[in-house]
Every structure is written in structure tokens, then in C-alpha cells.
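All protein chains but one are shown in place.
The chains carry the letters A and B, assigned in the order they are written, with residues numbered from 1 in each.
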Amino acid sequence: MDLSLATFAGAALCIGLGAVGSALGEGLTAGRAAEAIARQPQAAPVILRTMLVGQAVAESASIFALVVALLLLFGPDSGPLLRGVALFSAGLCMGAGAFGPGYGSGLPSAAACTAVGRNPARAPRINTTMLVSQAVAQTPSIFALLVAFLLMFRSQPPEFSLAGAAALLGAAIAAGVSATGPGIGAGFAGAAACDGTARRPDRAPLILRTMLVGQAVSQSTSVYGLVVALVLLYVV
Amino acid sequence: MEEILSIPHWVVTVDGRTVTLNAATLAMSWLVMVLLLVVGVWAARRPGLVPSPFQAAVESVIEAFRDLVDESLGKLGPRYFAFIATLFLFILVSNWIGVVPLLQEPTRDLNTTLGLGLIGFVVAHVTALRVKGWKAYAKEYFQPFFFMFPLNVIGELAKVVSISFRLYGNIMGGAIIIAVVSRLVHYVLLPPFLYAFFGLFVGTVQAFVFAMLTLTYISVAIQE
Partner (left out) sequence: MDITGADLVRAAALLGAGIAMGFGAIGPGIGEGFAAGKACEGIARAPEHANLLTRTMLVGQAVSESTGIYALVVALLLIFVV
């Protein structure tokens, strides 16, 4: 049957939801960078560099959403009904999964802009902390992407079953929505670490380590989301 | 695209029972071990008081880890330093090896990461039993109330699940993004950057996170 309704709706949800978080995070970063430059105009080039690098990484969650949306738009347009449900779920999963990590990885870059403005000599250290924290904050969106790809590319049985459709949707919600909290939480930790690095650059390794452990632990709930999604896809 | 998600394997039948061997994972794990051995032997070949740049680099990594482990485990540190450093180096090289064409990360296979997670779990709990004695160890599972016992057990098991699925999800997700985006842009310009970010950078961060979490689980298990 014709699946274009499912793929179009999925693609729209995917990029529509997925763009929100990154946009918020990047806007926050730009605002903080403007503030920092107003306070320290002579440090403008350093602040600008931090802002651009931070925004580029914060963007990656919404780029994942774009990739999934494009694959849905130019992908298969006919097949059994269950495949349509799977394609729609893939869009929902990636869209919901990009919000938290996108916004969350904007928080460290915003804090890093302020921090670099306060202590431009320590910009490399602060940038390292920012990049590491953003990379970890992106992790939940990578999980959502993994589940979205599984949903898109696994073949579905030809006959429709309500339980099968519910399992696909449930997997999308489990992996997608569960990325929100850990993404934002990891962003909080990263922001505090960037701030701390500017205050006490001599303690940067210690702060970075604490941040990494804290972020990793706060991410375990998104890993549970991934596990439930995989169970719903493979075991049920 | 489906071929990215699957891992090549052989199915062997022994006495009517089928055994699945993940050939690529096995081969790659052995390759990583050989690489680590070669680097280790090479670095320690002619240890001099004035180290060669290579020896100095290896020594600084090892020393940083020794300080780290000593700091979190106190006097038990020396006993676990080798374990934590080995975990880190093995996962690091495993994650990096995917950057080389034709090779793939052994950590892309859930079996590898689950195995590594289980090793850490067993080490943490055996250490806790040794340090605290079985009475104090068992008592912890009934905190704060006795009926929390099943939830405490699930909480402990969830640690293994979270640590191993985190590594698997990151490496597998990265591999998929690289494969799909490379195909979308027809292998022009973007792939080297993707490899640098997902293979080298995320791979390093995740290897460190895995080693640190294992260390944290051990240090939490021996407290009080």
C-alpha cells in the first residue's frame, strides 16, 4: 500500500521537533557570546571562535534529525502497513530524541562563551571542557538515531498486527522521549564545568573528570530507554 | 543499508547444538590485543632514564591512570591500577580501529561490551565481599527498608546494562552515521571529519567514561 502519508508525517515530525532544541541552545550561546563581547570587546575573536565551535556541535543533533527526515522523504513509498508504522515511528523517535541533546549541548557552549570572556587566556582549556561535555550530551541523540535506523531498515512482517504496531511506536517513544532529560541534564553538568574551569584553570583535569562521571551516571536513564526500545524491537 | 546493522558471523554445529561465532568481532579483538602487546613491548624495549618521545608518551598515559586509581581507591589502588588501565587501553584501541578501512570496531558488537561490563561487575562485587565481609555486603541490599531488596538487586544489574549499552550504542550509532552520511554525500569531503569526530573523539571520551565508571563502581562498592 501507499506509505507516503506515514513517511511525510514522520519526516515532518522528525525535523519539526528535532530543530527546536538545537535552535534554542544555539540562540542561548549567541546571546551569551554577545554579552561577553560587550563586556570584553578586545577578546571578541576568541569568544567568537568558542561560539562557532560550540554551535557547530550543538547543531549535530538537529543534523541527525535532518538526515533521518531526508531518508524518509526519499525512501520507500510503498509496502505493508506495518512498515509505514515503522517509518513514522523512526521520524518520531529521532525528532523527540534530538530535542534534549540539542538544547543540552547548547548550555555548555553558552557557559563557555561567558567563561572565555572572563578568562580569555584559558580559552583552549575551556574549549576542551566544552567539547567533551557536548560530545557526551549528544550521546542520547545517537541512541535515538540508532533506534530510528533500526526502525527504518528492518523488514516488517507483511500482515498487520496491533501489538506489532504498538511495539514499534513504543520503541520510538522509549528511545526518543527518554533522550530529553539526560541530554538537558548533561548540559547542566557541562555548563557548570566550563564555568569552574574558567575560575580554577589549575583544577581543570579534576573538574573534567568529575563532570564526565556525573554526566555518564545521569545518562543511564537514556540507556535504559535504548534497552527497552531494543527489547520491544527484537524480543517482542 | 541493512548490512551496516549486522555483524558477520559463522554458525557452527557441534553435537547437534548450534554455536554462533562472531568472526569479525573475534578477529578484531585479537588484532587489538596484538597491537597493544606490540606497543607495550616496543615502549618498554630499552627503558632509559632519558625516555624517547614514544616511551615518554606511553609513560605519561600510564602514570596519569595510576594517580587516578590511587586517588579513588586509596591503599587498594595498586591492585586495581592494571585492570583499569587495561580496560581503558583495550576499549580505546578498539574504538579507534574502525577508522582504518576494512577494519571494524569490536566494541560495535554488544557481546564485547557486555563482556567488559560483566568483568567490571564481578570485580566490583568480589572486592566488596572481600573488603566488607559477606554480612555487611548482604546488609546493603536491604537498605533503606527490607522490601527494597528486589529493587536494589535490579539497580545493581542495571549498572552492567547501562555501562555496556552506553558503549555499544555510541560506537554502533557512530558507525551508522558515518556509513549513511558518507553514502548520502557520495563519499565527498565529509567522511574524514565524521571519522575524526565519531571514531577518534567520541571513541576516546567513551573509553575514558567506561574505565572511570568501572573505577567508580569499585570505589562505591568498597565504601563504608
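The rule we apply is simple: a residue touches a chain if its C-beta (ideal position, glycine included) is under 8 Å from a C-beta of that chain, and two chains touch if they have at least 3 such contacts.
Treat the numbers as computed from the prediction; the structure is a model and nothing was measured.
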Quiz item: At which residues does chain B meet the chain that is not included here?
Solution: 71-72, 151, 154-155, 158, 216, 220, 223
Exercise. Name every residue on chain A in touch with the hidden partner chain.
Key: 96, 100, 104, 140, 160-163, 165-167, 169-193, 195-197, 199-200, 203, 206-207, 210-211, 213-215, 217-222, 224-225, 227-229, 231-232, 235-236
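The rule is simple: only the chains that are shown with their structure count from here on.
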Quiz prompt | Mean-CA-position distance for chain B and chain A (Å) | solution = 23
Self-check item: In the complex, chain A residues that touch chain B
Solution: 64, 67, 70-71, 131-132, 135-136, 139, 142-143, 145-146, 149-150, 153-154, 209, 212-213, 216-217, 219-220, 223-224, 226-227
Quiz prompt | Residue numbers on chain B that touch chain A, as the complex places them | solution = 1-2, 4-5, 68, 158-159, 161-162, 165-166, 169-170, 172-174, 176-177, 180-181, 184, 197, 201-202, 205, 208-209, 212-213, 216
